[in-house]
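Here we show just some of the chains, and they stay where they sit in the whole.
Labels run A and B following the written order; every chain starts at residue 1.
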């Protein structure tokens, strides 16, 4: 069975597991007060060139999105999100569970939010009988596999700063974005343009763990209490520090992501060569072919994938995802199976 | 440095880590839909002799307490907890964050709730201008290291069932309780007396993970959605299944706990022999000596421990905790250091 269902089907990169084994019975202080966490946080601040940023480890993506967005907004304030954003569409109302409204904005097939989409939303919500939009949530890479260019993110950032909106980036796949061929942002440039974001671990080499970065220290007071209140503090918090230290060493984090992107790119080219249309042209590690519904059962025999959404009455958009553990052989095998099926 | 600060200072039991390494790059379905999780859940149902129980893995103790108690009560209902209960005292209002009130009940130095403490609470809350008490939260072992006997738990269970109260047990240290010399309950007997509880992993051999058991299937509808809403669903959910399968094999789970209890018992005897008084006589893996405040700084030089609470102006209750990785040598060394200090 070829595994292209997602980028969290495998455990940790071997170097991460090695680090966990090496430190397993050392004895460490709990709740993230350990040296591994300290060093990993320092390394992230250094990589982002944000010496004053707060870095805190959380466990998973939904938890990080929800905790950060609820922390950064007041109860009567809302978050603007692409309608397709993970926060809006895929988290069982976990953000609303904190008492906040999401204002969904329709976006195009590239999944990107642009400044042009926002003035009407702000104008409408000037009315004090409506919630106040206070934060813009986007993902990079987006849910649709695309990335924000430097020009696009700068424009959005400028708009947000001119309009008293915080800009938060869901970085579950930030490494994929920053190593994409379509990317022209460095991590420090990226960090300067946003107020908060996270470096995703779960989808890029760790067993679990996301590194939340709030770049503006004046916004970070008492974050630990909020994290604890959200059930997001791990007792054995050094596990996150150890894992992040391991993936941030020798560029492993970005090498893994680039590897996945390259293989996804080849898969996408192969899929197109087979004549399958795409929902959108991806430049990261998720690709979205459109297949006839009748093909799906046979495809399920040979590979794991995900139904993304209906395309029309007879077609479905499916998703293939690559990760650090995917090989060229896996890609070739999938393309060969697809060829047989078509 | 001798580590007696808590039972989550070390990583996983070597057999757990072995299992994680062995399965690391297998490829598994996410979110707990894997075979390891299925097998571990089956094993727990079997050990509890509750074939119809729901078993779900969560990540940490606070998260499990909060998710379970909020799931089992309606928004206008409250939870009765010993004032010293972890849910009330140590979780930054994480339960109140779900919109529920906790009704704290003062308990004695053994930390145990008895049926005698409840009628006045129920009588007072008959008034519909007050919240309705709907669930009783206790811990076993308690925060104070004591355990509920069969007679005690039966009496509490009977009272709850006669008064339309659910009974939930925080089992972060359930293995310690059930392997204590003071215990006369089997796991199936225990499970029959309560409506929901969890088998703690984090404090007894896993990297993380708690196995929530709801023994009454009619109470479990849609729990997964609640778990997701609380940010408690792991993407790589098989990690919990693999770890629980490993600790539940060959009685390892209970052997680890008994080992920790035995060493704590010897430490407690030794401490008493040195003339130190105890806050309460513990029968599990946490012990609570009372020391002069002036002793503390010197004690910190030789061992890690925790301040539990002030005793009086000149004394502090401290806590020593043992775990699967504590050795007789550690205990002897600590006693020898204490002797020097006193």
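Methods note: a residue touches a chain if its C-beta (ideal position, glycine included) is under 8 Å from a C-beta of that chain, and two chains touch if they have at least 3 such contacts.
All of these numbers come straight from a predicted model, not from anything done at the bench.
Sequence-identical chains make up the whole complex; the displayed set comprises 2, and the total in this structure is 4 copies.
Here is the rule we use: only the chains that are shown with their structure count from here on.
A turn of 180° superposes the CA atoms of chain A on those of chain B, with the angle given to the nearest 5. For the pair chain A and chain B, the distance between C-alpha centroids works out to 34 Å.
The part of chain A that touches chain B in the complex is made up of residues 1, 3, 5-6, 8-12, 14, 17, 20-21, 23-30, 59-63, 66-67, 91-94, 97-98, 202-203, 207-208, 225, 228-236, 239, 304, 325.
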